[in-house]
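Pasting a structure here, questions to come.
Every protein chain but one is kept in place in this view of the complex.
And then chain A:
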Amino acid sequence: MSTARHSAARSIAAHGVLILYTVIALFPVFVIVVNSFKSRRAIFADPLALPTAETFDMVGYQTVLKQGDFLLYFQNSMVVTVASLFFVLLFGAMAAFALSEYRFRGNLLMGLYLALGIMIPIRLGTVAILQIMVASGLVNTLTALILVYTAQGLPLAVFILSEFMRGVSDDLKNAGRIDGLSEYTIFFRLVLPLVRPAMATVAVFTMIPIWNDLWFPLILAPSEATKTITLGSQVFIGQFVTNWNAVLAALGLAIVPVLILYLIFSRQLIRGITAGAVK
């Protein structure tokens, strides 16, 4: 009896702490979303109030959409993120398969070489990357960003995926070999579908820093045609710093896509990390 009450009290305390932290985590997002739907006067009068029929105003969103470029920025971000994600997952999985499946000379060394990138951030090579991109004429192209992000995402992808691929049953692969499947078919048809949770984990951890990166777009592709949404909203805030409706609406719009992508992958996320390298 007393233990039951004790555990009920404990669970209430746990919920209390978690709710408190959830409020702290979501409060700023709430502030942005709520105020982006209010008229200018209402934003200043009472920043915490919900928009009412009187104070409801879409003028911020109208300004942003009239600006027009945001659609292009959004498209750029999408292209860069999806393409980099595709290459990181494909190349990373291939390399991880080679490292975990075959025993060959230099296997361990190769693994260490690829893992080096987890510890050393690619930003420190910026000086030389910029020179390479200038030399190859890739400055102000999305290709430059995709290349950089692919290289940046690969080390962690290879590391996590190869841990997972060691867990794929050998019997299954050998059965495939006896049936005459080529090594490529075994990889694409047997192994890849089995490591889906790991792919989702890698996807989330790769995607977030790419979508939100300010450094490389600022340095490698600052032109109007290649701005990403992160850089675009940073510049926009600079220009419209007094037009709060517009700024808040732009920020609100920038949250939505990455939130949707996260919700798509997040169901796989915990399953992915639990079985992964970091346990």
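Going forward, a residue touches a chain if its C-beta (ideal position, glycine included) is under 8 Å from a C-beta of that chain, and two chains touch if they have at least 3 such contacts; residues count from 1.
Simple rule for what comes next: contacts and distances are computed from a predicted model.
Per the UniProt record, the chain missing from the shown structure is "Sugar ABC transporter permease", taken from the list "ATP synthase gamma chain", "Thiosulfate oxidation carrier complex protein SoxZ", "FAD-binding oxidoreductase" or "Sugar ABC transporter permease".
Touching the missing chain, out of A:129, A:200 or A:221, is residue A:129. Checked against the full complex, the one of A:148, A:168 or A:221 touching the unshown chain is A:148. Contact with the chain not shown here comes from a single listed residue; of A:78, A:194 or A:208, that residue is A:208.
For chain A, the residues in touch with the chain missing from this view are 10-11, 14-15, 17-19, 21-22, 24-26, 28-29, 31-32, 44, 47-48, 87, 90-92, 94-95, 97-99, 102, 104, 110, 114, 116-117, 119-129, 131-132, 147-148, 150-152, 154-155, 158, 182-184, 187, 208, 211-215, 219, 230, 233-234, 237, 247, 251, 254-255, 258-259, 262-263, 266, 269-270, 273-276, 278-279.
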